[in-house]
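Every protein chain of the complex appears in place save one, which is left out.
Every chain is named by a letter (A, B and C) in the order it is written, and numbering of its residues begins at 1.
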Amino acid sequence: MAEISLDRHEAAPGVGQLDTILPRIAEEVSGLTGQGRVADYIPALARVPAERFALSVNPLHSEPVHVGDHDTTFSIQSISKVFTLTLALQRFEGDLWARIGREPSGDPFNSLVQLEHEEGIPRNPFINAGAIVVADLLLTCLEDPLHELVTMVSKLAGSKIVVDGEVALSEAETGYRNRSLAHLMKGFGNITHDPQDVLDVYFAQCSLAMTSDQLARALGYLANDGVDPASGERVLEVSQARRVNALMLTCGTYDAAGEFAFRVGIPCKSGVGGGVVGIVPHHLTACAWSPGLDATGNSVKGRAALEHLVTETGLSVF
Amino acid sequence: MAEISLDRHEAAPGVGQLDTILPRIAEEVSGLTGQGRVADYIPALARVPAERFALSVNPLHSEPVHVGDHDTTFSIQSISKVFTLTLALQRFEGDLWARIGREPSGDPFNSLVQLEHEEGIPRNPFINAGAIVVADLLLTCLEDPLHELVTMVSKLAGSKIVVDGEVALSEAETGYRNRSLAHLMKGFGNITHDPQDVLDVYFAQCSLAMTSDQLARALGYLANDGVDPASGERVLEVSQARRVNALMLTCGTYDAAGEFAFRVGIPCKSGVGGGVVGIVPHHLTACAWSPGLDATGNSVKGRAALEHLVTETGLSVF
Amino acid sequence: MAEISLDRHEAAPGVGQLDTILPRIAEEVSGLTGQGRVADYIPALARVPAERFALSVNPLHSEPVHVGDHDTTFSIQSISKVFTLTLALQRFEGDLWARIGREPSGDPFNSLVQLEHEEGIPRNPFINAGAIVVADLLLTCLEDPLHELVTMVSKLAGSKIVVDGEVALSEAETGYRNRSLAHLMKGFGNITHDPQDVLDVYFAQCSLAMTSDQLARALGYLANDGVDPASGERVLEVSQARRVNALMLTCGTYDAAGEFAFRVGIPCKSGVGGGVVGIVPHHLTACAWSPGLDATGNSVKGRAALEHLVTETGLSVF
Partner (left out) sequence: MAEISLDRHEAAPGVGQLDTILPRIAEEVSGLTGQGRVADYIPALARVPAERFALSVNPLHSEPVHVGDHDTTFSIQSISKVFTLTLALQRFEGDLWARIGREPSGDPFNSLVQLEHEEGIPRNPFINAGAIVVADLLLTCLEDPLHELVTMVSKLAGSKIVVDGEVALSEAETGYRNRSLAHLMKGFGNITHDPQDVLDVYFAQCSLAMTSDQLARALGYLANDGVDPASGERVLEVSQARRVNALMLTCGTYDAAGEFAFRVGIPCKSGVGGGVVGIVPHHLTACAWSPGLDATGNSVKGRAALEHLVTETGLSVF
C-alpha cells in the first residue's frame, strides 16, 4: 500500500466550534420532546423519563465536549453488538464471515424470515440473529466471554463498566423471540453451543450500562483506523476498523439504515435504550442518548442530534 | 452552518501515484479472466468479449488517468439510474421521496415481492422499480425526458453521448419483468403516465453507450459536492450530492451493496453491461468496466479493480 | 376398476325437501343485508344493489328449484375459471399440469410473490395467474377460444350466454395487476402468446353474464362424474371431473378455501361479482348470488346460503 499521511487527518475547522454547536443542537432537539416512545418491554427500560437527552462528542485531536445528561448511565442494548463483533474479530480464529452475512436485512430487525431462506445464516452481525451467532463464536474462542467483553469495554471507556443485573434478568425473562432465533439457528447447525449459554452472553451484553461520554470515548478506535486514541493500542486492523464502519453504515440502525445514511451520512449504531453512536472516520466519535424511540426503534432525538452535528460541522463521509 | 474549507479537499498523496497504480491493478485483475459471465439476455450485450477491461480515474485536482479499453463504449445500463435521479432531483418539483423509498432492498434487484408489501412504493431509486418511477416523474416535469437526459449526460461527459438503438430495441423486446413492475405499480397508483411511455424512457436510458473515461468524468459532480469540476456549474445542491452518494453506497450494487461497502468502501453503482462507477468524495471518481458478471450481476473485474484502487490509494470513506 | 353402481347415486332424502328449504335459507340470509361490500373497481359491478340475492339448486334426479333473483344475470368473474379449465382439459393436448400447480396458494388471490419463488408457475388454475396461463393454453389449441368458450357454456346452460361488453372493456382498462402477472410469467417463459392477446381472452371470460339458474345447470357435469345431466354428453372424464372438484374444494374461494371446506364442506368456486357455485357430487349443483363481498372477496350471503343448504340437506362430502 502506498504510504499516505492524509492531511484530512488534521482537525476539521467545524470541530473547533463544537463548544457552541452542541448547546445549539440540545436546544433544537428539545423541540422533539414528546414525539418518541420509550421501550416498555421490560420495566427497567420503561421507567426512564422520555425527555432525558445527552450528546457527547470525542474528537480525535481535541478535548471531548458534551451537553445534557452526559454522565447518566443507560442500557446500551444493541450498541453492544459493535463491541462483541470487535472482540470476535480479534479473537475468533475461524472464518467469522462464513457464518454471518454482510448485507442489509431489508426487514424488521428480528425477522426470522430471512434466516429460513438462507438456512440459518443471519444477514449481518447487527441484527439480533447475527449478534447471537457472534456470542456463540465468543463462547468458542474465550473461556469467559462476558468477563473479556466487560474488561475490553472498560479499558476503552476509561472506567469500570458493569452489566445491569436487573435488565439482564428481565431480558432473559422476556426474550422469547431471541430464544426462537437461537433455536432456529441451532436447528440449521449455525449455533454450536447450548442455546441457553449463548443467550446468557447475549442478554448480558445488551444490559451493559454506560454514559454517552463513555460510549463516545470507547469507540474512538473506529474513527482512528483501529487504534484506541487514548491508549495508542491497536484494537483492530485498519481494514477491520473500516469494515466495521461500513457495516454500521449499511446495517447499524435496524430497518432505517438507508434513511440514516441518507440523512445523517456517517456510520451509526443504535440501541432500544435510546443510545445512538456515530463515527466520523479520522475526525471524531459521538454518542447521543434519549430514550424516546421512533417506529423503527431508533432514538428520535438521538438521530436528530447526530444529523444536526453532521450538518453543522460539515463532516459527512459523503 | 459553520464555514469550513476542509484541507481534506486537497489532493491525497495516493492520488499522485495513480500512473503506477493503474497498470498494477490491470495486471492483477487479468488473473480473473474467465471467472465472470457476460449478460446474455440480449444479443448486443452477449457478443461483447468477456476479457475486455478498462479503468478510468478522474481526480478532482489532477489529470485523468486510465488503463485498458478506456475509449471503448459499452452499455451503461443501471448506471444511468444515477443520471435520471440527478435529473429528477433538479427538475421534479413534487416530493420525490413520497413515491420512492431510501432503504436497501435485501432482495434480488428486480423483486416484485417488496412492491406488493409496500403497496407499489419501490424501496429505493436504484432498483428497477424505483428507476421506473423516476422515469415516470421525468415524464411529469419534462417535455422530452430522453432528450434532456442525453443533453445533460453529454455535457457532463464532455462529448456527445448517444442511445444505442439496437440495445434499446432489444431491451424493449425482452423486458417483460420490467413491464410487470410498471403495471403492478400502475395498479397501485404509483405510475401516473402510460406504462408503455414510461418504459420507453427506461429502456432508452439503459441503452446509453459510454466509455469509462466519459463516465468517470460525467460523475465528477458527485465527488465535488454537487459542482461539475469541468465546467464549475452546480448540478446538485451539496446535500443532494451527498445523499446520492449515500444511496449509491447502500443501494447501488444490487444485492451486493453490503459486500461492496464492506470490501470496496466507497459509493458505487454498477450495471449489467459490466460497468461500475465509484465516488471518493473530495478526491476522485472512477469507472471500471469488464463485461463478465458475478452471481449478483456485478462485474467481477470491475469490483476487484475498484477494491484494489481503494486499497492502493487508501481512499475508503471509512 | 371394479364395476360399481353406487346406491349413493340415488336421490338423498334432503333433496326432496328443497322446496321448503330454499325459502327458509332466503329468509335467514336476509338478516345479513348490509354486511358485505360490493366490488367497486369498475362501474358496472359497483352499481349492482348489494341486497340482491338468488339461490338456484339443480338436483341430478329431480326438478331445479330456486329462490330470489334467479333470473337476473350477473358477472360470473372468477367462476369462469372452471369453464376455461374444463375447455383446456378437453382440448389442450400437452401437459397442462407442467405449467400450473395444484396447491392452495396460502396468499391473497392475485399475489405475485409465489410466482417469483416458483419461477412463473402459478400455484393453481383458480388464482388469476393460473387462469391467465389457462387462457394462454386455449390460444394454443383453439382458433377462437372465446367463441368456443361461449358455445360450450351456452350449451351447458341451455341458453345463449353473452359477454358483457361494458364489463370486459372496464376490466381491460383497470386490469394493471393482471397485466403485471401476465408479463411476469411471460418473462419466465410460461406465457407463449402475446400477453395482450391472452389478457383479451381473460378479461372477456370474466365478463360472461349469467343467471344463477344458468350457472347451476351449466355445472351439472361436475356433480355427475363428467357427464352433462341435461344432454347426456360427456364433458370430462370421470377422473377429470373429480379432480376439478378437488381443486374447487382446496383452491376455489381465494384465501378462504380452508374456511369454506371447514364450514361449507363441498367444492365451491366464487367470483367478485357475488356468485358462488357449489357441487355435491352425485346429488346436485347450486349457485348462490349476492353482490356484497366479505374481506376475502367472497359473497357474504352466497357463502351463508351454501352453508345453510349443506346443513339442511346433510349433504357435505365429509
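Operating definition for what follows: a residue touches a chain if its C-beta (ideal position, glycine included) is under 8 Å from a C-beta of that chain, and two chains touch if they have at least 3 such contacts.
Just so it is clear, the structure is predicted and the values come from calculations on it, not from any experiment.
Taking every chain of the complex into account, the chain not shown here touches A, C.
From the set C:Ser56, C:Ser80, C:Ser170 or C:Asn245, the residue in touch with the chain omitted from the display is C:Asn245, counting the whole complex. Listed residues A:Ser56, A:Gln77 or A:Ser111: the one in touch with the omitted chain is A:Ser111. In the complete complex, the hidden chain is touched by one of A:Arg91, A:Lys155, A:His183 or A:Arg234, namely A:His183.
The hidden chain makes contact, of the residues C:Arg123, C:Arg177 or C:Arg303, with C:Arg123.
By the touch definition given at the top, chain C reaches the unshown chain through residues 1-8, 10, 12-14, 17, 21, 101-107, 114, 123-124, 241-243, 245-247, 249-251, 255-259, 261-263, 265, 267, 281, 311-314, 316-318. For chain A, the residues touching the absent chain in the complete assembly are 111-113, 115-116, 176-177, 179-184, 186-187, 195.
Keep in mind that, in the parts below, only the chains that are shown with their structure count from here on.
Among the other chains, the CA centroid farthest from that of chain B is the one of C. In terms of their C-alpha centroids, the spacing between chain A and chain C amounts to 56 Å.
Inter-chain centre distance (chain A to chain B, centres taken as mean C-alpha positions): 31 Å. The multi-chain contact residues of chain A, meaning those touching 2 or more other chains, do not exist; every residue touches at most one other chain.
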